[in-house]
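One structure is given below, represented as structure tokens, and several questions about it will come after.
The complex appears here without one of its protein chains, the remainder shown in place.
So that you can tell them apart, the chains are marked A, B and C in the order they are listed, and the count of residues begins at 1 in each.
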Amino acid sequence: MSSLVKCPHCGLRPREEFTIRGEVATPRPAAGADEAAWFDHVYLRDNPRGEHREYWHHSGGCRRWLVLSRNTLTHETSEVVDASTLKSEGGA
Amino acid sequence: MTSFRIDGGTLIDRNDVRRFTFNDEALTGFGGDTVASSLLANGKQLVGRSFKYHRPRGILTAGAAEPNALLTIGRDGRRGPNTRATMAELFDGLEARSQNCWPNVNFDIGAMNGVLGPLLGAGFYYKTFMWPAAFWEKVYEPLIRKAAGLGRASYDPDPGYYEKCWAHCDLLVIGAGPAGLAAALTAGRAGARVVIADEGAHLGGGFLAEGSPLGGKPADAVLADIVGELHALPNVEIKKRTTVFAAYDDQVFGAVERVQKHLPEHEINPHRAMERLWRIVARKVVLATGAEERPIVFGGNDRPGVMMAGAMRTYLNAYGVAPGKRVALFANNNQAYQTAMDLEARGIDVAAIIDPRTCPNTGYDGKARMIAGAMVRDTAGRKAIKSITVRHDDGRDEVIAVDALAVSGGYSPIVHLACHRGGKPVWSDEHVGFMPPESTDGMTPCGAVAGKTGIAACFAAGGAAAVTALAELGVMGEAASLPDIKQGDEKTDHIQPIWSVPSSKGKAFVDYQNDVAASDITLAMREGYDHVELAKRYTTNGMATDQGKTSNVNAIGILAENKGVSPGEIGTTTFRPFYTPVSFGALVGASKGMEFQPVRKSPLHGWAERNGAKFVETGLWYRSSWFPKDGETFWRDSVNREVKAVRSKVGVCDVSTLGKIEVFGADAAEFLNRVYCNAFLKLPVGKARYGIMLREDGFVYDDGTTSCLGENHYFMTTTTALAAGVLTHLEFCAQVLWPELDVRLASATDQWAQMAVAGPKSRDVLAKIIDEDISNEAFPFLAAREVSMFGGRLKGRLFRISFSGELAYEVAVPAGYGESVADAIMAVGEEFGITPYGTEALGVMRIEKGHVTHAEINGTVTPADLGMGKMVSVKKDDFIGRVMNLREGLVDPDRPSLVGIKPKSPSDKFATGSHILNPGDAVSLANDQGYVTSMCHSPTLGHAIGLALVKNGPSRHGEEVVIWNGLAGTTVNGILCDPAFVDPENEKLHA
Amino acid sequence: MRYSALSLLGNAFSKNKNWKPAWRNPDPKPRYDVIIIGGGGHGLATAYYLSKVFGVRNVAVLEKGYLGSGNIGRNTTIIRSNYLLEGNNPFYEFSMKLWEGLEQDFNFNAMVSQRGVINLFHSDAQRDAYTRRGNAMRLHGVDADLLNRDQLREKLPFLDYENARFPIMGGLMQARGGTVRHDAVAWGFARGADQNGVDIIQNCEVTGIDRDGDQITGVQTTRGAITCNKLAMAVAGSSSHVAKMVDMRLPIESHALQAFVSEGLKPFIDTVVTFGAGHFYVSQSDKGGLVFGGDIEGYNSYAQRGNLACVEHVAEAGMAMIPALSRVRILRSWGGIMDMSMDGSPIMDRTHLSNLYFNGGWCYGGFKATPASGYCFAHLLATDTPHETATAFRMDRFARGYLLDEKGVGAQANLH
Partner (left out) sequence: MRDYPLENRYAFPAHEVAFNKGASISLSPVKGGFVVHVLGDAKSDEAALKQTINKIAPELGTDVRGHSPNQWFWVGSVDISNDRLAEISAALHPQFVMTDQTHGRVRMKLSGPSSRVVLAKGTMVDLSPDLFAIGQSAMTQIGHIGAMITRVADDSFELIVLRSFAGSLWDELQHMAAEFSHG
């Protein structure tokens, strides 16, 4: 979904209400991690042609960060979740 | 002038006579006419000139695909170039003009290009105009540009109001022909929310062109019944004059409604939109866009008087306009024969029917002479057709005198909207056309776009399509039906593809508007541009305002024929939005001029206005930038006075636009400690601290102060520019990175009116309105807390912080009270010589003090670059940006770092954005030492001062440099110095 | 066949029946010295300069679609060298100099039109930033001029000077900037490379890359396996996708950018103009259409199309700059996929594999860079050292912290 996003809190909303950050990168490294891990986290991206997880912020609505699972070829979104759920899954 | 108006015409109202002008000639038409139908009725066959060869052109179609009849309609602010005469409704007083001709449409000098035709074949530009090198811009291109373009844009402001809307529906029906009407009726009766949109002024599509009765009833009466029922259904929204121009993701459709474009000036309601953009959110879609009749490519096929057969039928039946007195038909399909029958029914002489099929089984039983197995190879006539040359199957030529020729080469389904989201149309040998793609993403094509012919068949298909779509939504529906009509004759039609007439004499046009002939397509192939996209780009076929609606399939056919493959193997070029062109006005809506972006106003805006402020746009805000007094003619006079007043007495400045964020929660301190690079864990209640926020890549993001107002309650300020960005960043940290922390963020920017009260007398002023002890002991530098004001009548927040470098406070009060409090401060401050000051004076004072803003924090600096490297905690094991801040490139000693800079000679001036060179060095990028980030005239020091980022800056204080401004052609000798020009020991701050 | 006034005239007399193909349509050979993946502008330019300047002629360009079907065929045709940073500016100026002699060099009129590029500014801060930029350009000998309102009004009378939400203060002009007929650049390079013996192989998609240790041995394609000594990637838009074949992750996200053209109008915009209070840039083509664009869509995409929100956004900015556009109708929009790098600047470097070379990450800036990108990439391929103007485009600059961030927005691809 690149025209409309089904916000889990607000329902169907237009692209205009969102601010997009980009790919959900590798999880933020732990405090003691080395520079290579940080470089990977900050700069490297899978950037797949197909299924992609990415951060959208509902800045014009509930102001929650969401994670969209969206296909970069078809623009179809299979899932939208609140991004706070990511960390408990080891993903943020 | 002969009138071609005859009896009949279901759409026109003969009692409503409308006057209009065409190229300054006064003409009349009727209500219900299009500009095209009224021109034809007036015998105007020649209406425009083509783009490249300036050939005379007439009206080809009766709809949106029109490639020729583009006129400039209207005058002054309402002048619309390139308007399709076939779509523009006639109103009283309309002014229409031909384009692309000089001196006039009848005698056009540009037609000389036609003589050079052989030289100007496809791609000739690319092979020439290269010699000599300098001549392209100076000689050739200006000549080409002189000839470029169609209509002329108007500089006059557009007086029209425009707007944008959202619409929601269960079923969007695109096209209100027989299929679309049936779909809408079916869904409407079933109770679904329906939007039906049609680009025309009238619902009906194929009904409108129909001259014969349907089931014993006139076609227009059948149509009236259907439309009447639709209007009566409250759940059906009918949008006429509305073109669905694009299909976007998630079933969002762009549509433009021409609300008042068809009205004369005096009937236009200024409060209503001229055009309205609709974003339609549909759960399901029925695509009933119909099919476009294809021209046939033959010699002289562009002569005025040559017209699509279906269009001719529309003009005849809907508008009561005869195409001529003696008409021929050139067609390769049975459907087109209906035109001959209708012409004859109106008593118009059909001279001949030329059909390339050898023994067509058409069922035609009219009077016209049938010439089977033959093709039209040429036409004659200077500005309108006089005769056609027919090549018989035995190779014999015959010239037949005609004054109009109807042409039909088959039908191309209008599949655009089914393909905007990446779908590829599919070639059908049966239908001799590209059909909508199989996977249509919630969209059901039906009717002519799906290959049906005939009103009955299309109507039935529309009803069935709606039933299917509704079922997917869980709604039961019954297909609407037409009473008592026999099925269409689609099965009996046999179209014989004919892409171009091989015996064509002279230019045979594929793309009329861009003057692309069949020979251009074959030339492109010969030169290797044989991919359909390359052929398009090389010849410009299909790139005109009609986007190839009548030409693309013929071009593909010619490519296929020459390669010996099926058109399906050639494929189409990509169908892109927009289906027909959409005005900027509609896409912009009301967001224009001063309403381009909303305005944010400070709660102290009124106060500043009353004090004579000049405002400056800062993002969306208007900020007071200086406060001129009588006699001050130059802004800097006011700024100098304001600075001096603050430095010597006291001033008040609106700082309400700073971002303000309330931070709550048991883990708020921990959170702040992680988002700032300096320590925040031990900030005591009642204290403020300056903080630097890094991005995760280690560069400085923003700075500001954060105060601890209570246990687990902090108040953060950000810069004005990044207020929204910082909040978004903090929300990311809180929600995504550390959801386990109890931290709750609330934007409070708009709740508070905040004023900086600065200067040696600031304490004296504030003591008069603040109830509590604010002496240096009781309220020292960086104190911050809630205070009682005006004898307990108001609660505010007081912060002892300073951007100016003076003894200073920021006081925040609930926004509604802001103006009263500012007035009070001015009143109590009068005895101390208080003055309001703006952002300009604030800017001067912060430069004098060496404080940085986003002029320095430009996204590429580190804290160390700003001389604040020591603030970066080495004790904290984690904060945003910690690790990346340590990269080699970020600690490189050669990095440009903050210094002050001043002219060697105090009278010299220099500009921000000047670069720094070492004395004696050559002017080159390699010798660049850095640049001036900020500068001002310092009224305190009496000369220009600046801040700069210079390689190794801090170790070079006292060094002489060259301040180089090549843009202005100036060089000034400067001296690098400490950035704190005023009070480097911070004595004033702590006073 | 060399194009000349004579050849044009001669062919006109023979009814244009004797024109020869502009390039061959060869089958792939089993082996090449250099294989370039990507028959877009950069790949074709690389092949052209490899064969012409560096004498490497046993070269194949593999294109999955038709030649020039990438971003060279879907941009807004602007050329300029108004860059700020020392790592960028000399490269883009080198490119500008190549543009200036390109048509005579490859004997194809690409309609290089130096009609000027003007960037508007609306605030003191923007003026200061443009002063810094203009001076950086001048330091390198690039033309730059700061125009005030009156000078602008003379050149661009159609801008909104009276009723603008963000009043126009002035503009930074590069008179040598301008536009080029984009498709013709691909065709000119293709024709030139082909004449030098380069095989341009269309409809040939690379599906796999063969390796032996840290050596590339060849590629698998839809037209069979081909071996090579050196493999070069010039597939901006699909960089990550192809890099994945050799397990490379890149500091790049792919984003869609829409561009637009209006109906043909009589010429009134003579220069390229960019708005400073919104994202909008426009020029008018020699056919009369206004060619314009704005910001990327914001989300990762390989779909070569955009959405309505962005269309409206671009239109709003356009009309804020030029109110007369209100009645102008937009004819067509199209989409391209941008390699958005994490600092907004390109990458041209060797890789972790000894004979694999990478060229990508051009963000919006790829078209204007085409000749220099080709030249410098050819230099790198032929000599294994970067061209002197392209030394900063290193792959390791992100890890080491030597970023080329013209905008200063940091490691977020869609902000560049």
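Assorted remarks:
Going forward, contacts are C-beta pairs under 8 Å (C-beta built on N, C-alpha and C of every residue); 3 or more make two chains touch, one makes a residue touch a chain.
Not measured: the values here are computed from a predicted model.
Taking the complete complex into account, the chain left out of view touches A, B.
Note on the undisplayed chain: of the listed residues B:Asp220, B:Glu819, B:Glu848 or B:Asp865, the one touching it is B:Glu819.
Remark: the omitted chain is touched by one listed residue; of B:Gly8, B:Gly665 or B:Gly686 this is B:Gly665. Residue-wise, the contact with the chain that is not shown comes from B:Ala590, picked out of B:Ala590, B:Leu941 or B:Ala991. Of the candidate positions B:Ala122, B:Val281 or B:Val736, contact with the hidden chain is made by B:Val281. Which of B:Val17, B:Leu143 or B:Cys165 touches the hidden chain is settled by the complete complex: it is B:Cys165. For the chain missing from the display, the contacting residue among B:Gly80, B:Pro323 or B:Pro603 is B:Pro603, taking the whole complex into account.
By the touch criterion stated above, the residues of chain B touching the omitted chain are 161, 163-168, 193, 269, 271-273, 279, 281, 590-591, 595, 597-603, 606, 621, 662, 664-666, 712-713, 742, 744, 746-752, 768-769, 790-791, 793-795, 814-821, 823-824, 827-828.
Contacts to the hidden chain, counted on chain A, fall at residues 4, 9-14, 16-17, 60-64, 82.
Here is the rule we use: only the chains that are shown with their structure count from here on.
Between chain A and chain B, the centres computed from C-alpha atoms are 27 Å apart.
Centre-to-centre spacing of chain B and chain C amounts to 23 Å, using the average Cα coordinate of each chain.
Among the residues of chain B, those in touch with two or more other chains are 248-249, 252, 279, 421-422, 696-697, 884, 887.
Within chain A, residues 2-3, 14, 21, 35, 39, 42, 74-75 each touch two or more of the remaining chains.
Within the complex formed with chain B, the chain A residues making contact are 1-4, 12, 14, 19, 21, 28-29, 31-33, 35, 38-39, 41-42, 55, 57, 59, 63-65, 74-75, 82-84, 86-88, 92. Those residues of chain A that touch chain C in the shared complex are 2-3, 14-16, 20-23, 35-36, 39-40, 42-49, 52, 54, 56, 70, 72-75. By the touch criterion stated above, chain C contacts chain A in their complex at residues 238, 240-241, 244, 249-254, 297-303, 307-310, 342, 398-399, 411-414.
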